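Below is one structure, written out as structure tokens, with a few remarks after it.
One chain of protein is taken out of this complex; the other chains stay put.
First chain written, first letter: the chains are A and B, and each begins at residue 1.
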Amino acid sequence: MNSLEIINLNVYYGNRHVIKGINLKIPQKVVFAIIGPSGSGKSTLLRAINRLIELDEDAKVEGDVRLFKKSIYEMDPREVRRRIGMVFQQPNPFPHMSIYDNVALGPRLNKLVRNKEELDYLVEWALKKAALWDEVKDRLGDLASKLSGGQQQRLCIARALALKPDVLLLDEPTSALDPVSTAKIENLLLELKKSYTVVIVTHRIQQAARIGDYTAFLLDGKLVEVGDTAQIFVNPKDRRTEAYITGRFG
Amino acid sequence: MIIRDKFKIALIPFSALVFGIFALILIIFFANSIQIFEKEGLAIYTTSRWLASEDPSLEFYGVLPAIYGSLYTSGIAILIALPLSVAYSVFVVDYAPRRIKEWLIIATDIMTGLPTIIYGIWGAFFLVPFVKKYLMEPLYENFSFIPLFSYPPSTGHSFLSGGILLGIMVTPFAAAIIREAYRTIPYTYREAVYALGATKYEATRVLIGYIKPAILAGLVLAFGRAIGETVAVSLVIGNTFNISPSLFAPGYTISSLIANQFGNAFIYEHMVSALFAAGLSLSFIGLAVNLLVFRMLRRWEHARS
Partner (left out) sequence: MPDRRRAKEIVFQAVVAILTFSTIAPLLHIIFSVFVEGLPVLIKGGISFLTDTLAPPSDGLGGIGPAIVGTFVLIALSSLMGLPIALMTGIYSAEYPRSIIGRAAKILLQIMMEFPTILVGLFVMELLVIPMGSYSALAGAFALAVIMMPYVAISTEEALKEIPRSYREAAFSLGLSRAQVVFRVLIKMAKRGTLTGILVGMAKVAGETAPLLFTAGGSERIYFRGLNRPIGAIPLLIYQLVQQPYDNYHQIAWGASLLLMLIFLGIFIPTRLLLREVKF
């Protein structure tokens, strides 16, 4: 079964048509990479998948997104967002909260835990999953803003994982990071796909090639091509895909 | 697809309350003014006879002197505020070393918030005698043939004292807007002006021209603050019905008239209504000033971006 199914999705911002009739099937437990030049609609697509797009009063969505066969537009948006976690371009842990509280916030407010022990356990679990536990276990009370950029981004991953989501969306998660931190996150994502569906938007083509099982190429709000990463990179069917991955535009 | 936003619905009563209060203010002012409008028509604003009487048929109220006094004193205030606030802005942005700059800004910030009654007590006990001794008396002795200086200075309570005190009080408000505009002049403009070999004086003149709309907005705002001020002016203006061109004459302003008369207005049949009508004119001036500043600043921001 596919974890996500995007059916004839259209998104408008006022009069601008930003996502144009996209159809996509995203299988379970894979890294699914979405590439394309900036302005191609990658971020908008992600925000339509977890209904974050509704924060924008101008945005209008047509079509459907299904999470395990169930339309997310028939679900409570809060439940959608709980089940589809998101990590953003700039590491954005809440700077006024401790490391612990950043991870604990979601489970606490969503009442996923019954007591402090369960919460402690969940926070530790999430931080371990995000490969951050060893670096922060002695200073969980420190402000999140004291961590390095790479650590902050892994904290954001832990924050998302603490809700035990089915899908993890990442919007260019390494674009603000140095190469060492980037490598750590990429390895982490390969580890995470064993239990989650990972959807990553990236403008670094090589990143898609390194970690993506599947790759979709977006251009100007349209899906140009989607397939096995190997196939897309070795033998693209569309001329525009070829042009993009060989660096001829974008 | 549209989920009803409970949060929004929960917040609306609070916003509604703010709107409600404001609407109620307008309603109360209009409702209470009607009586005097029916009795006198616009004469309440255009005449200067103020006759309080226990016999309602003899009562007559014209608040023109107060309107005149408000405009006169606030006019003096912005004449003072203009050079001060512009020079202050130039000095803070261009000349002051960082330490001094910081202190200058703190000083004007304090001035905008300092309780107005403190200006009032200082005005009554220091400024009025000071103005009388060093401005009014010498000018009157030598130049009393000029209408501006023609009124004999008696106590020192006068349009001039009121105007000067208001000028001191509102300069910081104008300065805050002008300083911000002057500080944010794009660097390329500054560069271009100096590249032409301009001296600082010449460059400043050009740059001041560039922020003229902001200066105007600052002055209008200052005017609005001046015209609404009550207790400080009321302690130095003399509280006398008077339409005189002379700076040295005592007078009234709309707000000081209300402050002085409203307490005993209920003895009379029509005075309460007359004072509400006076307040209505003040609120209209205030409203007009506001909209003007709002539009001017917005246009200025548009022009820059």
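The working rule: a contact is a pair of C-beta atoms (placed from the backbone, for glycine too) under 8 Å apart; a residue touches a chain by one contact, two chains touch by 3 or more.
Predicted, not measured: the structure shown is a model, and the values here were computed from it.
Peer 1: With the missing chain put back, one of B:Gly41, B:Pro115 or B:Pro129 would touch it. Which one?
Peer 2: B:Pro115
Peer 1: Can you tell me which of A:Met1, A:Leu109 or A:Val180 touches the chain that was removed from the display?
Peer 2: Selected residue, touching the omitted chain: A:Leu109.
Peer 1: Going by the touch rule given at the top, which residues of subunit A touch the chain that is not shown?
Peer 2: For subunit A, the residues touching the absent chain are 50, 52, 55, 57-58, 78-82, 85-86, 88-90, 92, 94-96, 105-106, 109-110, 156, 159-160, 163.
Peer 1: Which residues does subunit B use to touch the chain missing from this display?
Peer 2: Interface with the chain not displayed, on the subunit B side: 5-8, 10-12, 14-15, 17-19, 21-22, 24-25, 28-29, 32, 83-85, 87-88, 90-92, 95, 104, 106-122, 124-126, 168, 171-172, 175-176, 199-201, 204, 221, 224-225, 227-231, 235, 255, 258-259, 262-263, 275-276, 279, 282-283, 286-287, 289-290, 294.
Convention: only the chains that are shown with their structure count from here on.
Peer 1: Can you work out the whole-Å distance between the CA centroids of subunit A and subunit B?
Peer 2: Here the centre of subunit B sits 56 Å away from the centre of subunit A.
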